[in-house]
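The following block contains the structure, expressed as structure tokens.
A single protein chain has been removed from this complex, and every other one stays in its place.
The letters A and B name the chains in turn, as written, and every chain counts its residues from 1.
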Amino acid sequence: MDITVNILLTIATAATPLLIAAIGELVVERSGVLNLGVEGMMIMGAVCGFGAAYLTGSPWIGVLAAIIAGALFSLLFAFMTLTLATNQVATGLSLTILGLGLSGMIGTNFVGLPGVRLPNLYIPGLSDIPVVGKLLFGQDPLFYVSIALVIAVSWFLFKTRKGLMLRSIGDSHSSAHALGIPVIAYRYLAVMFGGACAGLAGAHLSLVYTPQWVENMTAGRGWIALALVVFASWRPMRVLAGAYIFGAVWIGQLHAQAFGIPVPSQFLSALPYLATIVVLVLISRNKRLTMMNTPASLGQPFVPDR
Amino acid sequence: MRIELVKRPERSKLFSALSPFIAFALTVMAGAILFAALGKNPLAALYTYFIDPVTQVWQLHELAIKAAPLILIGVGLAVCYRANVWNIGAEGQFVIGAVTGSILPVMFPAATGWWVLPLMLVMGALGGAAYASIPAFLKTRFNTNEILTSLMLVYVAQLFLDWLVRGWWRDPQAYNFPQSVQFNPSAVLPELDPMAGRANWGFVFALVAAVLVWLMLSRMMKGFEIRVLGSSPRAGRFAGFRYSYMVFFAFLISGALAGLAGISEVSGAIGQLQPSISPGYGFTAIIVAFLGRLNPLGIVAAGLVLALTYLGGEAAQTALGISDKVARVFQGMLLFFVLASDTLIHYRIRFAGIGQKSTEAA
Partner (left out) sequence: MAKSADKAANLIEVRGLTKVFGTLTACDHVDLSIREGEIHALLGENGAGKSTLVKMLFGSLEPTSGELFWKGKPVRIGSPSVARSLGIGMVFQHFSLFEALTAAENIALSLHDGATLDEIASRSRELSKTYGLPLDPDSLVGDLSVGERQRIEITRCLLQEPDLIILDEPTSVLTPQEADKLFETLERLRSEGKSILYISHRLEEVKRLCDRATVMRHGKVVGHCDPRKETAASLARMMVGTDVVTAESTPIELGGAPELLAICGLSRKPAGPFSMPLKNIWLSVRTGEVLGIAGVAGNGQGEFFEAVSGEALQESADAVRIRGKSVGRVGISARRRMGAAFVPEERLGHGAAPRMKLSENLLLSRHDTDRNAFVALGGFVKSGAIQSATQRIIEAMDVRKSAPDPEAAALSGGNLQKFIIGRELDRQPAVMVVNQPTWGVDAGAAARIRQALISLARAGSAVLVISQDLDELFEISDAIAVMHNGELSKPIPRGEATYEKIGLLMGGAEPGHAAPHHPEVA
């Protein structure tokens, strides 16, 4: 029983950064912008989160620093693609390249240092309830943040007027512009929300998942988060499901390695990436369905006439 | 004040030519700020980074060694990006090309003769192409996003190489070091001028590939097809061209060139397989392709510039004590500035104050 609980807990820990990054990117893509820089923003969040926590001794300041770092870093992308109308794919790639480089530079002196872990939530009484207590009331704070984000984004997109406006921009930016909806302003905010989420996801890696700084510690999670958004057909609840499936794959292969399954560890390590491909193939096979769900102006640059 | 874009009626020839230079100048300026922020004398640091590494002939050879894979891969990526096919997994195709090209020298180390090297190169190119055909197949058959699949395959390729050099292909005499046997001399890519420096034939391959692809893109029907399908897919279909065929064509060409770069690197500069055979050439080549404005001849120049950022990074590490990650930062900034300068080709930039008359600038 305890083993099951522990496995579930580790799955949640592995799923949380994917979920946070993906839910942020979902909002970005719903506004019609494709930001391939998730990996770069995430690693910036990870290194800034670690650094701030290490220097101040407070993991919460680390979390805050990661959020700010992610948002500021995404602002660069927003300025390029929204104000200068650059190619979103190429700009996103350069954000990732820059993020990996910059984080390596910032983190040179952090390598090998002991990290500060964000403490798990503990509610006396509730957290002690067998099984459920630990799962529901004893996890790291960012786990709750991730769930809250899913609910909040869901509510925002489908229950509020501003959410409707955001979706309308993603569907047709020229129509939205003709109606007087401030397309560029909404997209700036969406991109920065995505950046803040990616930064937070990075903080989860360096303050919860493995509380230390390792170069390239995101290991492609930013890209998997991007795949999750496609997998989820741009729906928040499905992102939740997808993140937990991937969390399970990630933990599964780690346990298999620890268990000493007679398969080379590299093959097991490749599983999450292969799983991503398989999942993408399965979801995009139905071309009609994909076209229905994809925000119609996704990736298109928008330059209004004036 | 806000920045507005005004579409030009036709693309600006002036800025098409100038934009890479503007981008490079901005990168150097940003670099100076970065060095100053790190507490270094900016001018001295820039000299160390950009000039000092290329003041002697042997250093130019090192530059060519770094530039060769960047140009080879960049030229292939230019074909892809012109066709609006987003292969960003060249790093993986590079690794697989190195692996398939190494089958001969690693598994049959006794094989010697003039035919060994050409066969290795061909096998490397085929391996890269075959690996690139996976995202092409998934894209055309299942409509799967090639950006994500080609990228995921990079991780898979790297893990596969890691397993090879730690497992099956590990040199038993290497005291448990993760590496393959050293290639025998007939499997090693010869150096161009051993007296002057280490540069090998890989650089020649890069130049030849650039010229051939340039001819194809600018003078041949195939190039026309690539450009039409890339710039307006519907017009391409109207012309009777097939996008799905183009996806394969672009992936196969770029995969083959990346594979060739991979085996050239392993049989030339390294001489054996090891867990890490590339300082991110496959990703840096994306920058090379854009800095070269997706023109193969421009890519030759861009490849040399990006090669310099690698050398400069090494120099900065030894001479200034800065992380060699600074190279990645320079590369990232360069791509940012290239993309921003490219905006000037299609738009004029207008600075408009709120409620007042706009002033126009170039």
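Just so we're on the same page, a contact is a pair of C-beta atoms (placed from the backbone, for glycine too) under 8 Å apart; a residue touches a chain by one contact, two chains touch by 3 or more.
These numbers come from a predicted model, not from an experiment.
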item	value
Candidate in contact with the missing chain, chosen from A:Leu126, A:Ile147, A:Ile181 or A:Ala241	A:Ile181
Absent-chain contact - pick from B:Ala17, B:Ala44, B:Val57 or B:Met220	B:Met220
For chain B, residues in touch with the removed chain	6, 8-11, 219-222, 224, 227-228, 231-232, 234-240
Chain A, residues in touch with the chain not shown (by the definition above)	161, 164-165, 167-168, 171-172, 174-181, 288, 291-292, 295-296, 305-306
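Assume only the chains that are shown with their structure count from here on.
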item	value
For chain A paired with chain B, centre-to-centre distance based on mean C-alpha positions, whole Å	28
In the complex, chain B residues that touch chain A	3-7, 86, 88, 138, 142-145, 147-149, 151-153, 155-156, 159-160, 162-163, 166-167, 283-284, 286-287, 290, 322-323, 325-333, 335-336, 339-340, 342-343, 347
Interface residues, chain A side, partner chain B - complex	36, 76, 80, 83-87, 89-91, 93-95, 97-102, 104-105, 108, 219-220, 223, 226-227, 230, 264, 266-267, 269-270, 273-274, 276-277, 280-281, 284-285, 287, 290, 303, 306
